[in-house]
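Just one protein chain is left out here, and the rest sit where they should.
Which chain is which? They are A and B, in the order written, and residues in each are numbered from 1.
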Amino acid sequence: MLSAIAEGLQRVFQLDAELWRIVLLSLEVSLSAVLLATLLGLPLGAALAVKRFPGRRGAIVTLNALMGLPPVVVGLLVYLLLSRAGPLGELGLLFTPGAMIIAQTILILPIIAALARQALEDAWREYEEQLRSLGAQGMQAALTLLWDARFSLITAVLAGLGRASAEVGAVMIVGGNIDGVTRVMTTAIALETSKGDLPLALGLGFVLIAIVLVLNAGAQLVKEAAQRRFG
Amino acid sequence: MSSSILPLTLDNVAYASNGQRIIAGVSLSIEAGPSTVILGANGAGKSVLMRLMHGLLRPTAGRVRWSEADPASLRRRQAMVFQRPVMLRRSALANVVYALQLAGVPSGEREAQARAALDEVGLRHLAQRPARVLSGGEQQRLALARAWALHPEVLFLDEPTANLDPSAAREIETVIKAFDAAGTKIVMATHNLGQARRLGDEVIYLQAGRVLERAPIEQFFARPATAEAAAFVKGELPWV
Partner (left out) sequence: MGVALAAAIAGFITVASTTSTEQSGLFRHLLPIFTAKSGIEVRVVAVGTGQALDIGRRGDADVVLVHAKPLEEKFLAEDHAVRRQDVMYNDFVLLGPKSDPAKLAGTKDVVTAFQRIRAARAPFVSRGDRSGTHFAELEIWKLAGIDIGREKGPWYRDTGQGMGPALNTAAAMDAYILADRGTWLTFRNRGDLAIVVEGDKRLYNQYGVMLVNPAKHPSVKREMGQAFIDWLVSADGQKAIADYRIGGEQLFFPNAHE
């Protein structure tokens, strides 16, 4: 096992140019998806945290359940949507990084929105009276809340990033794992596994884990420093 | 600023939550001038009554009326300071600027006004400090500055010193006195008799959601009209 890991890491670093291309594409796809899902998910979470409307509880339960969306199902739905025979076929997005970004965005939107909703609802309990007393309403109150809860929201965004960078089912189907075009870390790992090259697959896996670890550690440090600074 | 938003009139106001009656038919009028202390034991309904007046809660029966009808203008001309101040995650100065922004103060004037308000409460030197790392007493003074920056006609204070040590409480009282002297109508809930004496001109005595007594401060302490108020005056330690 240990020698397999050592061999894998050695082989991974022999890939250099190719490895970097795959790593960069992985980051590009997952970070784009996180950015999009954050832009959509935070306002959605804020609305659910602050607004009271009929069906709100149902919406929250649904959103929480969607956190567990199977990547393969999302991949399949996006595939059918983007396929030439599907409603958005004209865009020609299937088997491109764009399709992978769309699939991952759908996959992690519920995670970011649901975790943000939880964090913002806690913050809202604390802030509501004060903000209403100051005359902040609707959109304004939601924006204030988002900005003030920004450190807790980092956790929600990181959860989305973790899911996006780890999943293989959705990007495999909508990206097609095309060499040099849509091959990312996870699909490369799946490919090497199916070629029986377990050491290389394992090596790639460790690179992926290391990247996710570095991103998380960085975000955590920023969060802690900011919390010390701003209370 | 046009005519005063006062008097504030409560017309048989009741409030219940989860089937539990908290305010039971209160009718009273709050006039400009004397500072009003709402006195009562914990759980008497003081906080809820203040929130009904300030508009944070809607009465389940009865009416709360101001002499001003426009809700936006009404909101701008009253402020409230809570027992536990809620500070935004930004600098002390930015917290005050935020309130001024919400009140519609032009952006060019906000910072100067905010600095003046911080001066008023003695926080000039902490203007750039993140609000949430200030001490409890400093945060409460900042809350007062935030309220004061709006130059409200009416300032509601809900047990503003309940969480503070005596010296911090003194500082808060000094600021409140200054606001009173500057002509702001003070409406303050407290269960601290000493504080009521130091800051109040008149007392509204609340028990179990009802107003039992309303009297000038000296008269209330010297000759409570009801047995309940007399027991409260005797039982509560008039500390500090």
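Going forward, contacts are C-beta pairs under 8 Å (C-beta built on N, C-alpha and C of every residue); 3 or more make two chains touch, one makes a residue touch a chain.
Everything quoted here is computed from the prediction, not taken from an experiment.
Hidden chain, full complex: it touches shown chains A.
Shown as candidates are A:64, A:83, A:152 or A:227; the residue that touches the absent chain is A:83. Note that of A:69, A:94, A:164 or A:184, the residue touching the chain absent from this view is A:94.
Of the candidate positions A:34, A:49, A:67 or A:191, contact with the hidden chain is made by A:191.
Touching residues on chain A toward the chain that is not drawn are 83-86, 89, 92, 94-95, 176-179, 181, 191, 193-199.
The rule is simple: only the chains that are shown with their structure count from here on.
Annotation: 46 Å between the Cα-based centres of chain A and chain B.
Within the complex formed with chain B, the chain A residues making contact are 126-127, 129-130, 132-136, 140, 144, 147-148, 150-151, 229-231. Contact residues of chain B toward chain A in the complex are 51, 54, 56, 72, 75-76, 79-80, 82, 85-90, 98-99, 102-103, 130-133, 146.
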